[in-house]
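A single protein chain has been omitted; all remaining protein chains appear in their positions.
== subunit A ==
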Amino acid sequence: MAPAVVQNIASRFHRMSQSAADKDYSAREEEKQKLADWEANKKPLEPEEIHVDPQKKPVGHSSKVLRKEDFELIKTLGTGTFARVWLTKLANRKNGENNNKVFALKILRKVDVIRLKQVEHVRNERNVLAAVAGHPFITTMVASFQDTETLYMLLDYCPGGEVFSYLRRARRFNEPTSQFYAAEIVLILEFLHEQEGVAYRDLKPENILIDAEGHLKLVDFGFAKKIDNRETYTLCGTPEYLAPEVIRNTGHGTAVDWWAFGILIYEFLVGQPPFWDQNPMKIYEQIVEGKVRYPSAMSKDARDIIGGLCTVDVTKRLGNIKGGAGTVKKHPWFKNINWDELYHRKMQGPIVPHLKAPDDTRNFDEYDAEPQQKEPYTKEMQEKYDRMFADF
């Protein structure tokens, strides 16, 4: 006991001397306390609270004080070609306080981002996540930071895992379950398109997580792009979910998400997407033709909403026509949804994950350890590219 007290007094003494290091230390501790406070409630923001400068929001800012050492890496939750997502705890807290505060930390090595030509996508991802942080159904980027070699995005941890896993296990969802999840997605798309001018471009069950309370969180904004009223041309997405205009390269916008949304509802209800072949070119041929076949038992309303969304002509596609997302919300398939209650998370989700503790990872796969060999981020690269990461 006694040595700790001594240390405590000593550190206080140091703080009084106001050395730069101590200032830094207290700023970090202060910031970590804020993170812990946020984690305790994870309170979503109202739409008007989200749409402010991320540096002034409780979440989504670029932190100049956080460091890798502030987080204890527990387990890999997912890996990609140049990113790894870890379950983390706040580290170094005095007397174990806030030990139960967990986050997901997405770690990207600058050298890999550059080698794979993903600088622009990563910048888009951070900026979109910062702009939308606080939405109840989008993964919250609590903060982002960087060091010399690495970029970090601190995200909320969704212990339920991917909707994908539940869907494959259940084979398909019944109609109420599908409606509930689809409705939360509508709120996400409405917000992204109409408030932020952002196209998400990679909607699929793999990118939708379930949080501790059974609500959805959209993750992986690697292809999200703020496009406002210009079309964009880069082909990206997931083969079965690509919209016809992406395949034909005639320019695409937020309407691609409505197309993918129709595919998603179909996959929820049927267990597989409507356009499929072993050969991807045959999938694309079916997509541009756009003839969806429905199982005989599918309800009329479900067919109607899928047909409206999966319309090849964007000027006739539900979600893109007059009224935007509002027209989708009024569709009879959603007649049981109270949209305001839904936004405020007052409706009970169909699957609430069973967790032993906040850091339970049973709903995530096991991943191989990180490769030891790492390409260095050279001085030359740093000089050439580091300004690209300035706002991280």
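Everything below uses one rule, namely that a residue touches a chain if its C-beta (ideal position, glycine included) is under 8 Å from a C-beta of that chain, and two chains touch if they have at least 3 such contacts; residues count from 1.
Methods note: contacts and distances are computed from a predicted model.
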| item | value |
| --- | --- |
| UniProt protein name of the chain not shown, from "cAMP-dependent protein kinase regulatory subunit", "Trafficking protein particle complex subunit", "phenylalanine--tRNA ligase" or "Vacuolar protein-sorting-associated protein 25" | "cAMP-dependent protein kinase regulatory subunit" |
| Identified contact with the non-displayed chain, of A:N98, A:Q146 or A:Q286 | A:Q286 |
| Residue among A:I74, A:A91 or A:L355 touching the omitted chain | A:L355 |
| Which of A:R248, A:K330 or A:K374 contacts the chain that the document leaves out | A:R248 |
| Contacting the left-out chain in the complete assembly, out of A:V85, A:L309 or A:V328 | A:V85 |
| For subunit A, the residues touching the chain missing from this view | 77-83, 85, 106, 108, 116-118, 120-121, 125, 161, 164-165, 168-177, 179-180, 202, 204, 206-207, 212-214, 219-220, 222-223, 228-240, 247-251, 253, 266, 269-282, 284-286, 288-289, 291-293, 295-299, 302, 314-316, 320-322, 336-337, 341, 344-352, 354-358, 363-365, 367 |
